[in-house]
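In this view, the complex is presented without one of its protein chains, the others remaining in place.
Moving on, here comes chain A:
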């Protein structure tokens, strides 16, 4: 890495290290069966939700109002993703009926995990917080949603957003 890039990415490090440690903390309880895993994922997701709300509140203080739902999604894909992950979403797809799929080909928070297939089962832990982040960000814009994520090939992942009509 060039000297410039090295220091430029340094300010991302605190969050990445913290995110990792939060996951380790949540998962250190002795029980780690199916139900506990679900609870842990939910805890991480809820933490992300609160953070997402707070972040979006600061980000759109002066922004113009959005034209429509798609406009909001594009904002999430470009501005929000850039602010949080220093890059944009690589691909946005929608069925124009309330389902959006956001693809990040090099998801920052998966870089801690090795690329082997045996680590795929742990990927959800590293996606939960970000799912909440997105759900919280949208919530702050008045959009209710369910956000899930999946990894097929590291480090690419897809976030699926299902808009809930209120």
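Brief remarks follow.
In this text, a residue touches a chain if its C-beta (ideal position, glycine included) is under 8 Å from a C-beta of that chain, and two chains touch if they have at least 3 such contacts; residues count from 1.
Heads up, the rule we're going with is that contacts and distances are computed from a predicted model.
Think of the chain that is not pictured: of "Cytochrome c oxidase subunit 4", "Trafficking protein particle complex subunit", "Cyclin-Q" or "Dynein regulatory complex protein 1", UniProt labels it "Trafficking protein particle complex subunit". Residues touching the missing chain, restricted to chain A, are 3, 6-7, 10-15, 17-19, 21-22, 24-25, 43, 47-48, 50-51, 54-55, 58-59, 79, 82-84, 86, 129 (touch as defined at the top).
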